[in-house]
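Only one protein chain is missing from this complex, and each of the others stays in its spot.
Per-chain residue numbering starts at 1, and chain names A, B and C are given in the order in which the chains are listed.
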Amino acid sequence: MLSLAIFAVYRQTLVAFDLLSVSSMSSSQILALSCPDRPGIVAAVTGLLQSAGGNITEAQQYNDPQSDMFFMRVAFDIDDPLAFRGAFDTLSKSFNMDWRLRDASRAKRVLILVSKFDHCLVDLLYRTRLGELDMDIVGIVSNHPRDALRISNLHGAPFYHLPITKSTKADQEARIDALIEETDTEIVVLARYMQILSDDLTHRLIGRCVNIHHSFLPGFKGARPYHQAHRRGVKMIGATAHFVTPDLDEGPIIVQGVEPITHADTAARLVAKGRSIEQRVLSRAVKALIEDRVFLNGARTVVFD
Amino acid sequence: MLSLAIFAVYRQTLVAFDLLSVSSMSSSQILALSCPDRPGIVAAVTGLLQSAGGNITEAQQYNDPQSDMFFMRVAFDIDDPLAFRGAFDTLSKSFNMDWRLRDASRAKRVLILVSKFDHCLVDLLYRTRLGELDMDIVGIVSNHPRDALRISNLHGAPFYHLPITKSTKADQEARIDALIEETDTEIVVLARYMQILSDDLTHRLIGRCVNIHHSFLPGFKGARPYHQAHRRGVKMIGATAHFVTPDLDEGPIIVQGVEPITHADTAARLVAKGRSIEQRVLSRAVKALIEDRVFLNGARTVVFD
Amino acid sequence: MLSLAIFAVYRQTLVAFDLLSVSSMSSSQILALSCPDRPGIVAAVTGLLQSAGGNITEAQQYNDPQSDMFFMRVAFDIDDPLAFRGAFDTLSKSFNMDWRLRDASRAKRVLILVSKFDHCLVDLLYRTRLGELDMDIVGIVSNHPRDALRISNLHGAPFYHLPITKSTKADQEARIDALIEETDTEIVVLARYMQILSDDLTHRLIGRCVNIHHSFLPGFKGARPYHQAHRRGVKMIGATAHFVTPDLDEGPIIVQGVEPITHADTAARLVAKGRSIEQRVLSRAVKALIEDRVFLNGARTVVFD
Partner (left out) sequence: MLSLAIFAVYRQTLVAFDLLSVSSMSSSQILALSCPDRPGIVAAVTGLLQSAGGNITEAQQYNDPQSDMFFMRVAFDIDDPLAFRGAFDTLSKSFNMDWRLRDASRAKRVLILVSKFDHCLVDLLYRTRLGELDMDIVGIVSNHPRDALRISNLHGAPFYHLPITKSTKADQEARIDALIEETDTEIVVLARYMQILSDDLTHRLIGRCVNIHHSFLPGFKGARPYHQAHRRGVKMIGATAHFVTPDLDEGPIIVQGVEPITHADTAARLVAKGRSIEQRVLSRAVKALIEDRVFLNGARTVVFD
């Protein structure tokens, strides 16, 4: 454990060093913010960027007339991101902003939790290697041993077998929690991890933990959704990627996908078809998350494509 | 009422006359059947057709391993459909078949029930005129007066204003029921008819009455589903065409459709987007029904495309 | 002709009066602009809006790294739109902007051209009446007489029968051109108008004239695309809404849609399925156009959803 803690400190030092080292050349940054809506936000943000020599390469905003909240994502190039960070910190206070600013070239640190159904894991790893998903997989956790997974090569991602029983549930979760701390995990992906996280951990991960549910929520909550769908005789099945919250299967939805089925599809075929949908939906949600495109908006989300 | 009754008799006479008159030339027929599965059904049916000089133009079958039921639809040309009907009647008994045989050139008689939301009615009428839907609209019933509908021209379809109040509900339904009888209605379409039919009428219409529900069932049952969908923050909305049963919103599903939405879609925009989906889904279900492509299979359906 | 000319003058007076009359109360405006990309555009535009007391309700921008062009659409509320217009005119010059600013509450003036295939016209009219399409249909032109259309009620839109023969083609187009002038038409919709406009008229309408092509371009250019698709044995068919340019079927694409088909779909069924796709695709394109969401970007378009 000590070594992991030291590693985390080392990592943070690197991050700080990163921020310093880039200060002398142009850097790509991503700013994501939300705040109560009021006139002048876009002008203030883009005005500050302009005066700091920033050049916007992509920008999106949305104001929700119902919650009266404002959401904005700006990608920009700038010579002195540290100076901008300081100036923006001041500005953010006057608008009561919740915000993140980061170097776009630094991949997000992602921890993947999985059971023995590993099709989503396989897909996430392959897309990461292709460069489609720009993320740093700091670990793969499973409650099953390594050889319960079909996948043969984790490509260097550390694997943690953290078995779980009724009596060890709290312990196991504490180890996950420690792992999140030690690896500076920014995003936790439940890639068909069939265990329920505690309310406490869920609370601390709000807005950072995504789950793939194998149904088109809110239909077919609970267990064995494809079998439920087959029994109900629906003509389309789907999958839902959502933020994890203490309310099981009620978390804010990020991405959904569906495919048509027919009367001739058995429950087993629905499971097979569903795997493709789950892969597609989860990878889209993870991509949106690691690119800072997803915002919590009460029980809903804002997702900037 | 008397005149309607006479009209119905006249109509039945015509139907009988039709059957006689076509007996001397080749006729296109559609046979739809279901029965407990067992070996030899297809051979028996196609063998009988072959010996009767029939020529199959389209055939589909499905045996459900769960319900152990067999479903078949055959379209064929035959010189003497009446003789085949007699022979098939005998055959059907030995297989305990539930079956329908009809002249493909005769349009089905359809009664459409509507409230003041008439987008589905508009779509059904237009597709009927284009020839996409080959049906005989024997009447349009609304609980609102004619001028509550936006549509300007019903193209000759009789309009019946049958208002409803709590105290007249039973009466009003009796009038619908009488209309179904008098017009020899084969299919009843609830094209956004916002009233609930009684269990008794529903029972008698089982397998013949289709409703369009403005949600992707089983999600968002009940009232104002688009507003429910908006509150839940789903990323796709849909519509469901289903057989009407006494269990509200639980009828066997015939067709479903969805479209993606985003955080920027207000509830009002969901309603607008939903209208297109409802039109598309209901017209597909009606087309399948009037072409004898839909079979009840317990709580589910078999739909032969 | 004189009366039409007078009517056009009257109309322009009304527009001018509109602009004056709204100057004393808050008004919703839409600003659409494009210009060569360079740092500071967003800051300049939103800064000017902020200092003029404008409140942004929706904003989107995109800079194309290939063409190095910048595109922006801003919807905002403002008390004095005329003052802002003046100030923006000055600003726009320094950025070499191509721009439009208009009162969001004023419906765009749209002229629809149609042959005897009227399914798209039917759909556009119905969506207009529902309020989904906020447009002022200033006229419907057909080269066929009124009774060649199936639609029974044009709901007050003036109908112009402008027949065309080889020898009268230039004359007929001159009359269309005059109609566009006299009615102050802003958008011309070719809703399955089977005639080819001259290069000259096409040039003058660039960015303002949309056509629905009944194939998934660039596949199946030219005549009878559904029959081409059937012969080629594709498994999906589609439709394309595009800006009209002198290069037939090569105009910048605005919206495309597809649907799956099977081997069992005859060419006639493709035509029928295609009608639904055409309706959906054209109405989405028209909606984007009348809401100033579409920008020309060389041979391509930018479409802000």
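Convention: contacts are C-beta pairs under 8 Å (C-beta built on N, C-alpha and C of every residue); 3 or more make two chains touch, one makes a residue touch a chain.
Just so it is clear, the model here is predicted, and its values are computed rather than measured.
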*Just list which of the chains on display the missing one touches.*
A, B, C
*Have a look at B:Ser28, B:Gln60 or B:Gln172 and name the one touching the chain we're not showing.*
B:Gln60
_Of the residues C:Ile56, C:Met97 or C:Leu217, I need the one that contacts the missing chain._
C:Leu217
*Contacts of chain A with the missing chain: which residues?*
58, 119, 122, 126, 129-130, 132, 150, 152-153, 155, 262, 264, 272, 275-276, 280, 305
*Please give every residue of chain B in contact with the chain that is not shown.*
39-40, 42-44, 46-47, 49-50, 53-63
*asked:* Using the document's contact rule, name the residues of chain C that touch the chain not shown here.
replied: 62, 64-65, 216-220, 231-236, 238, 252-258, 262-264, 266, 297, 299-303, 305
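One rule holds in what follows: only the chains that are shown with their structure count from here on.
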_Using the definition of touching given at the top, classify the network of chains in this structure as line, ring, star, complete or other._
complete
*Nearest 5 degrees, what's the C-alpha rotation angle taking chain A to chain B?*
180
_Between chain B and chain C, centroid-to-centroid distance (C-alpha), Å_ = 38
_Touching at least two other chains at once: which residues of chain C meet that condition?_
58
